[in-house]
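For chain A:
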Amino acid sequence: MTDTSASILSPAVARGTPVLDVQNLRVRFGRGPQVVDGISFELTAGECLGIVGESGSGKSVTARSLIGLAGTGAHVETDHLRLGERSLVGLRPATWRGIRGRKIGFILQDALSSLDPLRPVGREIADALRLHTRLSPAARGVRVQELLTAVGMPEPHLRARQRSGELSGGLRQRALIASAIALNPPVLIADEPTTALDATVQAQVLELLAQLTASGTGLLLISHDLAVVKQLADRVAVMRAGRIVETGSTAEILEAPQHDYTRSLIAAVPTGRPRGERLSVSSSPVLPATTGALGTQTRPHEPPVAPEQHPVLDAQRLTKVFRTPDRSLMRAVDDVSLTLHPGRTLGLVGESGSGKTTVARLLLALETPDHGTVTLHGEPWSPLPESARRHRRRQMGAIYQDPSASFDPRLTVEQILTDAAGNGSGGTRQHRTRVAELLDSVGLASRTRDSRPAHLSGGQRQRVAIARALAPRPGIIICDEPVSALDVTVQAQVLDLLNDLQQEFGISYLFISHDLGVVGHMSDSLLVMRGGRIVERGDTEAVFRSPAHEYTSRLLAAAPRL
Partner candidate 1 sequence: MTLSTTKLRSSTLSALALGAGIALMTAGCSAQTSGDGTSSAPTSDAGPVAGGTLVYASGDAEPTCLDPHVGGNYPQALISTQYLESLVSKNTAGEIIPWLATTWTEDADGLGWEFALRDDVTFTDGTPFDAAAVAANIAHLKDPNTASSTGYLAVGKVKEVVAVDDHTVRLELSTPDSALLDSLSQPWVAIESPTALKRSQEENCASPVGTGPFIVDTWVKQDKVALVQNKDYNSPPADAGHTGAALIDRIEWRFIPDSASRYAALQAGQVDVIDNAQPDTIAAAADKNGIAELNAPRPGAANRIELNSSKAPFDDVKVREAFIRAAIVNDGINSLFFGTAERSYSLLSSVEALGLSTPEYFDTDLAQANNLLDAAGWAEHDADGYRVKGGERLSLTFPVSTNQSIPAEQSLFQQIQATVKAAGFEVVLEPMDLSSWYGALAAHEYNLVSAPYTKVGPDVLRILYHSASITPAPSGYFANLAQVNDPEVDALLDEASQVTDPAKRAELYENAQRLVLSQFYVLPLYDQQNHYLHSTAVQGLRAMPTVSTPTFYDVWLDR
Partner candidate 2 sequence: MLRWLGLRIAGGVFVLWAVATLIFFALRLIPGDPAQAILGGPGSQASPEALAQVRLDYGLDQPLAAQYFGALGRLLRGDLGTSYALKTDVGALILDQFWGTLVLTLAALAAAWIFALGLALWTTRGGWLSDRVGSGMEIMAAAVPHFWLASVFIIVFSSWLGWLPAISVPGPIGLVLPVLTLAIPLAGFLGQVMRESLADALESPFALSARARGESETGVRWYHGIRHAALPGISLSGWAFGALLSGAVVVETVFARPGLGRTLLNAVTIRDIPVVTGVALVSALAFILVTVVTDLVDRIADPRLGTS
């Protein structure tokens, strides 16, 4: 950070002064249950308090309640809520508006949707100034440039005129932060500020937030990701079902967690955990247990089949070129070769836009390669006419990032699984048995069979997706970001499940993710992709130990870990 930016960004509050004091905050919607059920905390200037919780824990509602925007129908009560010396209880709307943005800055999760896609980001930032200062439009413009410079935006005068859709994820998030800190608010609330970002970009944004706390801002950091919170927070509060179950300094929480839930959260983080180690606590009450025939606590990982055997899937020199909307050509996949061995997991890691999903589609023969071939079980697979391939389709399954979109919305779980299991119509006893078997193997209660996936939780949905992939008894499953939409503990369960299934059925996985930690935990060997090319390949442990490519090193360095 430069000298100018430091002066711009320092709130006029001495470090250590309490800036936000919340006592017994309770929120419910309509006649519903307490979503936030009596939480209390204090934030001082220059401090970062992390609130960690999974979806539904009430952490976002807490954040919004603090600025009086809990939403329509919300009943918010507190014993007291103070901003500095000032009580925020029972304020009139106009008074609230004077506080929002000026005294409390607010950063939402997804900058793409949190900045108006139809307005230049410069205007969005200037809005805060328009609302709270008497600066002329020209003066606002100058200040916007300063702010953008301060948050590390390259070419600020150019970027200010662009709309959020035209910026990359990281720059977008910087713009959003700039709009939140435009008035140097003493308190900054950041709700999942880095969730949608690639690891390297995430690191940069966290660095920016760290600079803000360093200059005296009180930061309330809300996240589902302990690893992220660890980077910044001085203190951590673990939230679950509307309550704070445990609070303490970051070090205390991570090293000596008192509460079971905290422990399960920590255990669920895959980063740096050896292959085969279980992440989930099977007694976790959050979701239906993954027990059944497969449920044992830990099981040392042994490759069930020797690597010398013939590869199940082999891709040679795949290239796929797309035409972008501005008519230029983009090599989405450039000369990619990979080999998948029976019973093994091949990890494919890369940031967004690196071409990893296109690789998955080429392997699944949903796209035809411009160059190169794919061989399945030693026989030609792609390019081939679809009709020649169709009868062998059942040898390869797929699991997608967004399972809800991958289900026909009209079908129930049973119909989906019946349809996937056989070509015939459903309803026979045989089919019912098979559906029960599948539900059992992915740890779903049999009562879910009549539900539609849209009505299930995210974790249950991904289990249905896995069950569907298993249904034709494939030897290979392509997993494209199978856990990136899930909470950590759910992610842990799903990852464990995938490992268990591999143990039981000897399935080979191509495991695609942007999350180095997840891939590292899941894979036997690893491919690192960037800009359509494989930049590094090798045994997972070896790559983690001594990355050969500079990009891999950067990825490793950026990945937050506990």
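Candidate entries met the following condition: all candidates are chains of the complex that A comes from, given by their letters.
Please note the rule applied: a contact is a pair of C-beta atoms (placed from the backbone, for glycine too) under 8 Å apart; a residue touches a chain by one contact, two chains touch by 3 or more; residues count from 1.
Quick caveat: nothing in here was measured; it's all calculated off a predicted structure.
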Among 1 or 2, touch partner of chain A in the complex: 2
Complex contact set, residues of chain A against candidate 2: 64, 67, 69, 93-94, 97-102, 104-106, 108-110, 113-119, 124, 127-128, 131-132, 163, 165-166, 176, 179-180, 325-327
